[in-house]
Structures are given as structure tokens and as C-alpha cells.
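Shown here is a partial selection of chains from the complex, left in place.
Chain nomenclature is as follows: A, B and C, assigned in order of appearance, with residue numbering initiated at 1 for each chain independently.
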Amino acid sequence: MHMADALLSPAVGTTFWAGSMGIIVYCAKKLKENIDERMIPLMGVLGAFIFAAQMINFTIPATGSSGHIGGGMILAALLGPYAAFIVIASVLTIQSLFFADGGILALGCNIWNMGVYPCFIAYPLIYRTMVKTGSGSRRILIASILSVIAGLQLGAFSVVLQTMLSGRSELPFSTFVYMMLPIHLAIGLVEGFITASVINFVKSMRPEIIESISLSRSLSQGVSIKKVFTGFLIMAALTGGVMSWFASSHPDGLEWSIEKIYGKPELPEQEHGIAPALKQVQDKTAFLPGYNFKQSDEASTKLKGGESWPAIGAGTSVSGIIGSIMVLGIILLLGAGIKILKTRRA
Amino acid sequence: MSHHIIEFNNVHFTYPDGTDALKGLDFRITHGESVGIVGANGAGKSTLISHMNGYLLPAKGTITIGDLQLNKSTINHARKTVGVVFQNPDDQLFMPTVFDDVAFGPLNLGMTRERVIERVNEALTTVGCLNLKDKPPHHLSMGQKRAVTIAAVIAMQPDILVMDEPAASLDPKSRRQLINLLKEFRHTKIIASHDLDLIRDVCTRCLVISDGEVTADGRTDEILLNEPLLEENNLELPLSLQHK
Amino acid sequence: MPNFDKEYFNIGYLDTLSYRQTFIHRINPGIKLVVTLVFILIVVSFSKYEIHRLMPYFAFPVFLISAGEIPTGVILKKIFIVSPFVLFAGMFNPMLDTTIVYTISGVPVSGGWVSYVSIIIKFILTISSALLLIATTSFPGICSALEKLRVPKVFVMQLLFIYRYLFVLAEEAMRIVRARNMRAFGKHGRDIKTFINIIGTFLIRSIERSERIYHAICSRGFDGRIRLLRDIKFKFTDIIFALLSVSVFIILRMYDIAELIGDAVLKF
């Protein structure tokens, strides 16, 4: 469920970047206060482990298709929330660069969706409260399944919200939610089961590993729930504030600021961005559950009524298309030219 | 029994990062032969061996095992026919105990419990590791790991036995036992190693690999005495011939 | 979840490319990182109905590919692999937004199609610029740039460690899969129970490896700080590259080059 650059508006992208960066800084500070040096290579190797383990697959019973682990909750259970968050963030960063999963702007959203919910909601509120030292394997199983599901559902829901707020996709909110949540419920069940089994396996083979790691992550690893909620409130306020500021001046934040600077107000007040998006959300949820495509069709056309397609007549659009083709042609020619020059010289 | 034939025909292989590791290998090994594969570090020996039972598939060229050409659909046949001991024992022992690990193959071949237990005990006894049965493999000494890897392959009773650097980190006696074991194994066997004394003891034929190609192919006692050839390939006379 | 096929994990090649020596590779990693970020921000800032205005931005990836001597096929293949989610999320635009915005020689084009195409073009632009950043900049270089940009040290350390051990553990995992497949014929041995045994053992081995690494680090005087002996200086060319590319991005944001050219051609 990697969010992608192309579906984001600059405002949503940068807000979540800021949010995720803030949490990284916070976790780094927490770790610095009470780190056991052994944790540094351990975190790195476990991050690499998460990647590598995804290459080993198994056959999902009954379906015959194959699956692999995700691993977020294993990290949280082994390393505690702060270290686990840093590891997840690093894994996602490497994924965004080497695998281009999502992209660099969407990295903020991805760290948020896949790091914050498991580490700072599911782990402290579910896993940690259910599993104490000496808990039996059944308890670990239930706690793992519940917390993995909770983390994944929140993450998936968050993907939907970020997409909606950015207003690039026309996917109706309810349809999107219907598609994302059940899939991630199924994934969560399998993932939760595997998480528990792996934790139990390590516990039975090398109990001292789990103990020594949990010792080394020392006292203050319990996340204060008050802090979590304060954090979320701040983020909500920040998102709301930044977005409505952007939305009120111009729907596409950066576009607005650039034009402000260069004084070329090109598009008269368009009516998308957060306010209409929220309205759209309302409209869409209002026809729950009996919506059909036609209705939402009308709804979106109606919504767009106020939105003037930037004054483009048939003539200008033809010149736009011709221009695009010419520009692409020139770029490709120049690119080929550079390549030829380079090989000549070599 | 054409079962035990291996043939490489103009086999090319390039690693995903662009390294051309095999550049047109050609050879044919027939039933009952024992063939040594030697060459410098990075010459392509392990890459070649990874092709023998389809862990890697050639980018160009064909490989024939027994009567069948190796491809995605005949891979399971190849895996049953050819038993490979790879260079790094750490990665071949993946089950939680030595016993589970050696039993893994026979179980998947669909044998009964009793037969499996019998096979495992037999194989572990052959390599002298029966006492390590219940240990987790990652807690063994290096040489013990290697011995268990060999047991895991023997337990499957393959038609063709392939080993990559099998004697590394074995103590001299275990190495000698391995040599005897190999001498007794009557089917086709192929051994890649820097231990030229072992090759000389076990193999009658020898392939020299250099930069992904076969540069020499002949009788072991000729090749391992050809000093200019050895020199060129970062090799030396077998130590037992270097009288001091 | 994405399909983790072999191609997805084939990151070694990008990594190898990043150690080449071209003019592009030698540009200061921090500058390249910032320029790439600016590029992505400007690209996504276009509203969902603007297609032709995005076209000139292809100049950036094409320039990096040609001047950085990066094989085009590799980048295209990678873009293709990661596309499903975006294709899915944009798929509904043509169905739901049917306002006609263009008529091209009699064929009406709806806003939904326009916005879908615009999403795909943005996708190609942003993804290729991320891939090209890594293909033309060594990862350790990017990490020291991050450190200069005041990203927390623990985080940068993690990036370096994961990068280092990613390749080691990925190969280990591949060899484990090989070992399993060799002795598991077809579907046998892929059940969830064996899987958990394998993953559990692999996890324990990784943890034990981290203990050995910790010892190795300490043997060489580790005291909680990792020191890097590397100072990246700004060269004149770096500054030129940054100024030039950012101002081109902004000019293209302000003026509709494609349309200007189109107009000119039509008049001509």
C-alpha cells in the first residue's frame, strides 16, 4: 500500500514529510538518551532482514497463492517503538530510492502510514498492554493478530485520506475504502499469525535473545499514551491548518506560491482542494451504501460545475498538443545526441 | 544409464548486475566419470555449479541432464537427479535442528517416517555427526556445518553428486574420509575445489575454468602437472608434489 | 502488496551504475538530492488537467539518462514494475469525470481521461527522477548529504547499515531459498510451518550476526559514534548545475512552452 508521488498534491506531500521527519527527530532524541550501543548494528541488520525475508515466500493455505512477511510488528516487538520506527523509516527510504516504491515525495506519507500506526498506536495500545514478560504463546498470537490488523487498517485508511485530500484521483471515497480495508484485513490476519509464530519461535529457540534485547532497550520504552494523542492532535491541527491555508488561497499549494512570487495569477479561483474534497467525502458517504456509478458521476460533474476548465478553446488545445509532441521530440533528439557524442568520445 | 549424463552446450550466464560470469561453456560428462573443476577465484566455478540443478538458468545455450533438457518444467527432475553441496554451508542448513535439516529432503521425496529416520541416521553416521543430531545448525563449528551439509545431500541418494569446495574447513581426517566417501560413490561426481590434492585423489578428469570459459579439459594427472597452465590460472602444483 | 518478484529485488544493478564516473555522477550528492526534490514538487504542483505543460519536464530525466550514461531499458522496466497502485487509483477518473474538455478532430475527450493521463505522466516523471538519483549517486554519498542537511545521525547510520547488509542478507536469503527448493520438489516444503521455521532461524541468525558485527565495530574502537572521513566540497559546476536546473524548472512552471511552440507552428 505504498502511496505514490503522482497521486499527491504538494501540500499533502510536504505536510506528511514534515510530520514524519518530526517523529524521526523525536525518536532519534529518545534513542540517544538511553541507547545500548549494541542496538545500532542490531537495528541495521534487522532492517536488512526485513528486506531479505520478503524474498522467502510460502504457500497461503487454501488459496494456493504465495505470500511473504511485512515485518513491522516483529520489529516493534523486538526493538520497541522508537527504534522500530527509525528502522521502518530507513527501510522505506531505501525502498523509495532503489525500488522507486512510491517516490520521494510520497515517502513522508509512507513512513507515516506504515510506521506511525504500528509503532505508536497498535504496539503501545494493543500489543504492549496484552503481552507482558512471561505471556503465553496464545496471548502473543491474539495480540499480534489484533495489532497487525489495527496497524494495517489505519494505514490503509490513511492512504485513502491522503489520496482524497490531494484530489488527483476521482475514486469515490466509499468505493476506495471498500476496496482497501477488506484486502488489508485478510493480509493482516495472515501477517499477524506469522508475526506471532516467528516471535514464539525465537522465544522457544533463544529465549535469552528476546530478554537481552528487551533489557537493552531499557526503561523508557513504554510510549506514553498521552504523548501519542498530543502528537496526533498537533499533526491534525497542522494538516488542517496548512491545508486550509493552501486551500483558501489556492487549491494547489505550490502553484499558488510560485504564482504569488512571479505575479502571474493564471487560474481564477478553482473549486477543488480540501474544502470541496471534504464536501465530496460527505456527499459520497451520504449515498452509502446504495451508491452507483451514475450517481457519483453526476455528483462529481455537479461538483465540477463551478470549476472552470482553464480557459482553453479548441484552438489552444490543438496548439498544446502539437507543442507537446514537438517538445518531446526535441528532448528525445537532444538526449540521443548527448548519448551519441558520449559514445563517440569514449 | 543415460540418467547420469550432464551436457553443457554453449552456456552463457550474466548476473543481474551485469557481470558476465559464463561465456560459452561446452562440455559433456558421461556416466560414472569423476570430474574436477579448478580455476582462479572468480573464474566462474560456483556459477557453473549453480546451473547443474537449475538454481540458475542459462541466458543462452542449453544444459541436458540425463535425457532431458533443463528448463523450468524439468527442474524438479534435475533436482532429484543431481545433489549439490554448495560452497557456503551456512545457507544450506535452514531448519531448526540438524536432524530436521537432513530429514527435509527425504520427507519431501514422500518416504515413510521409518525410512526417513533410517536414512538420516545413516547419512549422519557416514559423516561422523550423529551426536550433533539435536543441535541447531548455526551453533556448529564450521567443519561440523560442512559435514552436515554433505549428509543432507547424501540422504537424498542422488544419481549425480556435485560439490563446491567440499573440503574447506574440514579437518584433515574428515577430509580424508570425504575423499574415501567420494571414491566409493560409484555414480557420476563433479567437484569444484582449490584443493588440488583432493582433486588429484578423486577425479580422473579435470576441467580448468578461466573467466567463464573452459581453457583446458583432460586427464587430471596431465593437467595438474602442466606448470605453465597452472601458473596462468592462479594455481600451483598439488602440495603433495611440492617436495620440500 | 506489491509482487516481490526477482526483478523487484534486482537493485544490485542500479547500485553498480551509481559507481560510474560521469559528469553527472560527480555532481555533489546533496545538490542532486535537493534539485530532484524541487523537480518532484514542481511536477506534482500542476493541476490534474494539465498535460502538455508537463511535457517539457521530460528534459530532466532524459538529460540524466543520456549524460549519466544510464541504460534506458533498466529505468523503463523499473517504472513498469511499480506501477499497479497508481494505475488502479487513477483508473476511475475516466469513468467518473466525464465532462468534455477537448475535442480532437471530432473525438471528444473527457476530463477524466485527461486527469488519468496526467497522473500517469506525473508518475513516470517522479519515479524516474528518484531512480535516476540513485543510479547517478552512490548511496553512501546520499547519506553523507543527508547528514549535512542535519538529518538525525541515528537515522543516517541506519541507512548505511541497511545498505551494507541488505546485499549480504539478500544473498543469504536467496541461497536459503535455493537450498529449500533443491530439497523440496514443487510445492512440498513451502507450507507455512516450514516457512516459519525458516524465517525464525533466519531471524535468529541475523540477530547473532549483529552481535558479531557489534564486536567487530568495538574491536576497532567504536565508542557510540560513527566517524566518516569524507568532506564533500561544493565545486563550481555543482552550483551551476543547481542554478541552471532550478531556474529552468521555474521558467517552465511560469510559461507554457509547449503551447507557445504549438502556436508558433500553427501560425507558421
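The rule is short, and it goes like this: a contact is a pair of C-beta atoms (placed from the backbone, for glycine too) under 8 Å apart; a residue touches a chain by one contact, two chains touch by 3 or more.
Computed from a predicted model, the values in this text were never measured in an experiment.
Recorded composition of the complete complex stands at A x1, B x2, C x1, labels matching the chains displayed.
By our rule, only the chains that are shown with their structure count from here on.
Averaging Cα coordinates per chain places chain A and chain C 16 Å apart. Measuring from the averaged C-alpha position of chain B to that of chain C gives a distance of 40 Å.
Taking each chain's centre as the average of its CA atoms, chain A and chain B sit 46 Å apart.
For chain A, residues touching at least two other chains, in rising order: 201, 205.
Taken residue by residue, chain B touches two or more other chains at 96, 136, whereas all remaining positions touch fewer. Against chain B, the residues of chain C that register as touching in their complex are 6, 10, 12-13, 15-16, 172, 175-176, 178-186, 188-189, 194, 197-198, 200-202, 204-205, 208.
Touching chain C in their complex are the following residues of chain A: 1-2, 4-10, 13-14, 21, 24-25, 27-29, 31-32, 35, 37-38, 40-49, 51-61, 66, 68-70, 74, 86-87, 89-91, 93-94, 96-105, 163, 167-172, 175-176, 187, 193-194, 197-198, 201-202, 205-206, 209, 213, 251-255, 258, 262, 264, 267, 270, 293, 296-297, 300-301, 304, 309-310, 312, 314-324, 326-328, 331-332, 334-339, 342.
Across the complex, chain C is touched by residues 15-18, 50, 53, 55, 76, 79-80, 84, 86, 88, 90-96, 100, 104-105, 107-109, 136, 138, 152, 156 of chain B.
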